[in-house]
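With one protein chain withheld, the remaining protein chains of the complex are depicted in position.
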Amino acid sequence: MLKRTSLCAALVAGALAAGAVPAQDVIKIGAPLPITGPLSPEAKKQQRGYDLWAETANKAGGVKVGAKRMKVEIVYVDYQSNTPRAVQSAEKLITQDNVSFLFSPFGSGATKAASSVSEKYQIPTVAATASSSQVYDQGYKYLFGTFTPNDTLTDPLSDIVKRGSGGVKRVAILARNDLFPLAIAQEMEKSAKKRGLDVVYFEKYAIGTLDHASALSQIKAQSPHWIFATGYTNDLILLRKQMADQRIEAPVVTMIAAPAYQEWIDGTGKLSQNVTSAAWWHPAVRYKGQDLFGSTENYVRLFQAKYGALPDYVEASSSAAGAILQMAIEKSGSIDRGKVRDALAAMDAVTFWGPVKFGNTGQITSLEPPVFQIQNGKPVVIHPRAVKQGELQLGVGG
Amino acid sequence: MTLLYFQILANGLVLGGLYACIASGFSLVWGVLNVINILHGSFIVLGAYLAYFAYLKAGIHPFLSVLIAIPAFFAIGYGLQRLMINRIIAAPVLLTLTLTFGLDLMLQNAMILAFTADFKKLVLDPPLGTVALGEVVMPVDRIAAMVLALALTAMLYLILSRSRIGRAIVAVRMDREAAALMGVNVPRIYAVTFGLGVMMAGASGPLLAMIFPISPLGGPAYLGKAFVICVLGGLGSVPGAMIGGLVLGVVESFGALWFGPEHAITLSFTLLILMLLARPQGLLGRKGYE
Partner (left out) sequence: MKRDAWSAVVLFALVALLPLSGEAYWLRLGTTVLMYGVLAMSWNFIGGMAGYPSFAVAAFFGLGAYTGAVAQKYGVAVGFAWASAGLTALLFAALLGLALLRLRGHYFAIASLVVAEVLRELVNSMTELTGGGMGLNLPIPTMSSVDAQARFFFYAMLLLAAATFAAMLLTRYSKLGFGLRCIQQNESAADMLGVDTTLYKVSAFALSGVFVGVAGAVYASWVYYIEPPDVFDVLFSVKAIVMVLLGGAGSMFGPLVGAAAFLSLEELVWRNYLEVHTGVLGLLIVALVLFLPKGLLSLSQRLGQRAKMP
């Protein structure tokens, strides 16, 4: 009993010390992230993106709020890759750390869960990594997302594949049984059927599947022209390898979302050749923006200078979340939540990330996501025409 | 359609060999020491990482890493048992489980700090490729893993049945008190057995590194398979682990065909429960040793 009381006393003291009143000339933005746990690689990417934005903004003197400038401070909280903890972290950031704005946690599931909290407290929240329209279907007014809905990836992909390879007719789809991978696979099915393609196989695999051989053997037996697989980096490395194990060849193989990451290309080696993918951004796009980075090239240059590597779409999206929030604050001239929220809703501007205009669900509607293909170990953009770097090559495996 | 069935069967057998690799050391430790070594999965991962870095930095082929892993992990296992696990060897099931669980948390955290949580994949250059029996295709790396699993399992079996220390292990497994009365140094036997178990885990690591992406948090996935295999095959029986592995591989393979890939894992666990209810000693185990 004694031990317990002294422990409690220590906790009280600690909490009191931590609850000090923050300085008033700093804009605090909360960022719950899965810093530990299975999703920690994604958290690192997001952090890099956020930090680059905060650093760049502060170096320029801060964000313009009416007549004065205020520096930004991002308050990170680790939710251990556990969604309910993400919700609680968001609440804690709002009620205890007194943040004025929020960045969503990673991924569609956690974003959706935490969005209820920001809606409850009316805190403008920018989601940098949530694309599924199910995330935005609750009628909330305070949630804004930088990813366009999943069909904006699958529709252009289907068009390009159909155009670039006259004979493609049979499509096989294998999806991880998780919010985003399943949602985008379902969009793919719709996009394919709309264009008159036959979906000859559609199955889901459980999270944590260690062996896909059976599913792949069945796919092989259908002789598909186009194989579409979704999952996270480790799933897609394993899938690509097991396709080679079974000598599966197809004119087109698309995987979402891992080929955008260097880790996937490293993990598949020569097997990455000619695999296609789509994402919401690519360092090769060229936009002249009204945001603090000015242009895509400038953003990429700054990122490379700080981190020594090209940014991927998650990192860029996180920086974009900050840049977009900044633009809304500067437009409204204050950090009043209602005013900033309205400025976000009304935004219609070009940024290094692309044109930014939010639909009435809060999800961005103005982007044209690039489609790319891994050629000789490097991602090559094959759509849209404005930033095209190469042509679609057919034939994966063999 | 028959071709598909043969392919699925081949997939299952080759997967089964891999599974046997994962489970034999685990089964031995559980059967002889009555200790569920939660660290087993993470030791496999550790072995995989070592092989990955050996290949990346020094070009050491994973097959060679297996040979290096054998003495290294045996030493780790022996030391761990002597230092910590021996203290609670007579304690209830729960305490030993909790201890190895706590140790596993520490090992996982250490690996995350050392290797970061990104997935790494050992990509062989040139790759080992595939081999075909008629129309049925099998990847060479998995076959190699299966062959090595058989070799390690055979080696283990020989140690247990031919050597003096092996026979002492079997004696301790059958009746600890009687063995002690016959002059067997039981604590030392426990340490050796644990060492052998960890050795099998560490030696499987390089093989699995060629096949799966590696992550510090990947241990529990392998452990889950090991549980099912041990129950299927019978605790403490090394041939049992082999049979159990093969059965599980084939069941999962056909399960994915008939019920869909999303249910393959559920199927294996359901099989586990049914097995526990119908025949807890497993296919090759003997009644009374649970």
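Order of writing sets the labels: A and B. Residues in every chain begin at 1.
In this section, contacts are C-beta pairs under 8 Å (C-beta built on N, C-alpha and C of every residue); 3 or more make two chains touch, one makes a residue touch a chain.
These numbers come from a predicted model, not from an experiment.
Participant: Touch as defined at the start, partner being the missing chain; which of A:179, A:347 or A:364 qualifies?
Facilitator: A:179
Participant: Of B:52, B:212, B:227 or B:254, which one is in contact with the hidden chain?
Facilitator: Final answer for the missing-chain contact: B:227.
Participant: Check each of B:102, B:129 or B:187 against the chain that is not shown and name the one that touches it.
Facilitator: Only one of B:102, B:129 or B:187 touches the chain omitted from view, namely B:102.
Participant: Which residue among B:82, B:167, B:188 or B:263 touches the omitted chain?
Facilitator: Of these options, the touching residue for the absent chain is B:263.
Participant: Which chain B residues would touch the chain omitted from the figure, given the whole complex?
Facilitator: 30, 34, 36, 84, 87-88, 91-95, 97-99, 101-110, 113, 224, 227, 231, 262-263, 265-266, 269-270, 272-273, 276-277, 280, 290
Participant: I need the residue numbers on chain A that touch the omitted chain, in ascending order.
Facilitator: Answer for chain A: residues 1-4, 7-8, 11, 14-15, 35-36, 78, 80, 82-84, 87-88, 91-92, 95-96, 109, 112-113, 116, 120-121, 132, 134, 138, 176-179, 182-183, 204, 206-207 touch the chain left out.
Rule of thumb we're sticking to: only the chains that are shown with their structure count from here on.
Participant: In whole angstrom, what separates the CA-based centres of chain A and chain B?
Facilitator: Between these chains, centre-to-centre, one finds 37 Å.
Participant: Applying the document's contact rule, which stretches of chain B touch chain A when the two form their complex?
Facilitator: My answer: residues 3-4, 7-8, 11-12, 15, 112, 116-121, 123, 125, 127, 130, 132, 137-139, 142, 211-213, 215, 217, 221, 225, 252-257, 260-266.
Participant: Can you name the residues of chain A that touch chain B in the complex?
Facilitator: Those in contact with chain B are residues 36-38, 40-41, 174, 177, 203-206, 208-215, 217-218, 220-221, 233-234, 237-238, 241-242, 244-247, 263, 266-270.
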